[in-house]
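For this view, one protein chain was removed and the others were kept in their places.
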Amino acid sequence: MTQSTDRPWPVWEVFTQGKDGEPHQHTGSVHATDAEHALQNARDAYARRNEGVSLWVVPSAAITASTPEDMGPFFDPANDKVYRHPLFYKVPKGVKVF
Amino acid sequence: MTPPPVVAEDSMRLAEFEARIARDESIEPKDWMPERYRKQLVRMMSQHAHSEVVGMLPEGNWITRAPSLRRKMILIAKVQDEGGHGLYIYCGTETLGVDRHDLVQDLLDGKAKYSSIFNYPTLSWADIGTIGWLVDGAAIVNQTMLAKASYGPYARAMVRICKEENFHKRQGYEIMATLSGGTGAQRAMAQDALNRWWWPSLMMFGPHDADSPNSDELMRWGIKRKSNDELRQRYVNLTIAQAKAIDLTVPDPDLRYDEASGDWITGPIDWDEFWRVVKGNGPCNKERLAARQKAHADGAWVREAAMAYADKKASRTTEAA
Partner (left out) sequence: MADLALFGALARIGDDRLVLGHRTSEWCGHGPILEEDIALSNIALDLIGQANHVLTYAGATEGAGRDQDALAYFRDAADYRNALLCELPNGDFGVTIVRHFLYGVFSVLQWDALSKSTDETLAGIAAKSVKEARYHVRHAGEWVIRLGDGTAESHRRAQDAVDALWAYTGELFVQPADESALVAAGITADVSLLHATWQSQVASVLHRATLTVPASGWMQGGGRTGLHTEHLGHLLAEMQIVARSHPGAKW
């Protein structure tokens, strides 16, 4: 009787910011029925040990991810663009802070 | 959903997959994986998650009777952690395309297994110490290995869990050390609990390697990295020294130290008891399942209400727009 209306709650992805100034990182997921609910569930499940100063929750369904098949075309071209990385450039000896 | 990518032949993909496992690469949710690998993972991860959730019950049994406020808070935090760990692992399992709701239903219908250790009763406060020390101790040995499992989401959940479970074992051992050094009645309570939990804790690692049907496949695919017997031996070696340090005796007249290997060798494990409990005739199988079924049934109207309210709120927003 209750079976038919007892639908699974949607999944939300949880991102935690460990310290002020750090980026938010994916920590896990929770089930919740709306955004405030997801925020509270994320707080209770993933910030029990003072793990963060800020939380994001995003409906899992809203995330589009690249596929393993994309790996070649997406990421290989960056392999030979060494000029994008700061260590490509020579800095005169003695310059410590750049 | 993205349309299915053009697939190469499966045998090629299998070879590629096994080469990745051999290179210790992490397998991620969207990666190609053999159907058998996926099935084994769902089975193993959901059993693990169910164990965490059912595992809340025997310890939860003593929350209301914990003998000091400090112990009460520690125990609530620990039982809560088990719930959290269940949640992390269910989430990991859901990345394999299954729904937690269905996994839970399998548990409630008696179709899914969970660790048999939780089918034993907690009869005194010392059982809470013993569970932390032995059961969490055994779980840590197992989970430290699983933190290197080939499936990324499982391994990552394990890393987090291992970090959090460190305190579980310590608080249990601290209870046992306190009881062992306490009054005569407390000491007797501690020894009695160790007597009852020792053999079931050895059974937590599962049957001997020769009798473990899933082990080969799980090890070939890097889901498990060590065999049941290897893990059990590691646990025994760690635990015997800890028992001695707090002056408690492991209930095994055949226990001996093997100089050559440096291992503690236990007497024979009663596998009849193990299979009896697995098959549903442990002291508390029925109570544990009944408690989960009741919580789920009593909570149905709550879960429905939250969905109904979210639906209403969403439709109001649409109307207003």
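Every chain is named by a letter (A and B) in the order it is written, and numbering of its residues begins at 1.
Assume a contact is a pair of C-beta atoms (placed from the backbone, for glycine too) under 8 Å apart; a residue touches a chain by one contact, two chains touch by 3 or more.
Keep in mind it's a predicted model, so treat the numbers as computed, not measured.
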item	value
Chains shown that the absent chain touches, full complex	A, B
Option from B:Gly60, B:Pro153 or B:Pro200 whose C-beta touches the chain left out	B:Gly60
Absent-chain interface as seen on chain B, which is shown	53, 56-57, 60, 63-73, 76-77, 79-80, 83-84, 86-87, 90, 125, 175, 178, 182-183, 185-186, 291, 294-295, 298-306, 308-309, 312
Where the unshown chain meets chain A, residue by residue	5, 9, 30-33, 36-37, 40-41, 43-45, 48
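Keep in mind that, in the parts below, only the chains that are shown with their structure count from here on.
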item	value
Parts of chain A lying in touch with chain B, wherever the complex brings them together	2, 5-9, 11, 28-31, 33-34, 37, 45, 48-49, 64-65, 67-69
Complex contacts: residues of chain B adjacent to chain A	2, 5, 28, 30-32, 77, 80-81, 84, 87-88, 91, 94, 99-101, 157, 160, 164, 297, 300-301, 303-304, 306-310, 313-314
